[in-house]
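Of the protein chains in this complex, one is absent; all others appear in place.
For chain A:
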Amino acid sequence: MASTPAPSGQSPSSAATPNSSRTVLSAADIDRALTRIAYEILEANKGSANLLLLGIPRRGFPLAQRLAAKLAATDPSIDPAAITGQLDVTMFRDDLAHQPTRAPQRTELPATGIDGKVVVLVDDVLYSGRTIRAALDALVDLGRPQAVRLAVLVDRGHRELPIRADHVGKNLPTSSSEKVRVRLAEIDGPGTADEVVIEAGA
């Protein structure tokens, strides 16, 4: 009976919370997916020559750093800091006039620049594809890469543009009313466990 509001010893595993969420990737899953993506990148590029990893803020950048560390673990000639950068796409978005104002983030490129490089864009979730379109525009203004590839941790479908990822951590069928949340210790605080969570839409 709900007449007494006293907290009963209810187990936290009850899935009947109004805003239910479930974890689809744990920290170990994320790590394994990134390891596989790192090998895929090396395989597709036939080695580590000319590789650059550009993360899209905010969570793409730590993912790019982790990928670079994994690349360096397989190929000791790689300096992870020298091939990792951050690419802000805020000013290139097509929804600037319709969204609340977004504060631009920093764009930091490796000292080599991107001309003639194989640029791997890294983001956490691939959804409509519009962020990646903006990223491609941002790249054009910075130089002319030899090739651009896309690596994402989660592909949740619902593309609105003809864009596809070359390397996907996990394909996640979702409803567009659901929210996919990626938590990474680098962004969400050192105490946070890495995970990917699907939350039911409001």
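One rule holds for everything that comes next: a contact is a pair of C-beta atoms (placed from the backbone, for glycine too) under 8 Å apart; a residue touches a chain by one contact, two chains touch by 3 or more; residues count from 1.
FYI, contacts and distances are computed from a predicted model.
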| item | value |
| --- | --- |
| Name per UniProt, for the chain absent here [options: "Aspartate carbamoyltransferase", "Phosphoribosylformylglycinamidine synthase subunit PurQ", "Class E sortase" or "ABC transporter permease"] | "Aspartate carbamoyltransferase" |
| Of A:40, A:75, A:137 or A:186, the residue in touch with the unshown chain | A:137 |
| Residue of A:77, A:99 or A:177 in touch with the missing chain, whole complex considered | A:99 |
| Interface residues of chain A (partner: the chain not displayed) | 88, 90-92, 96-107, 137, 140-143 |
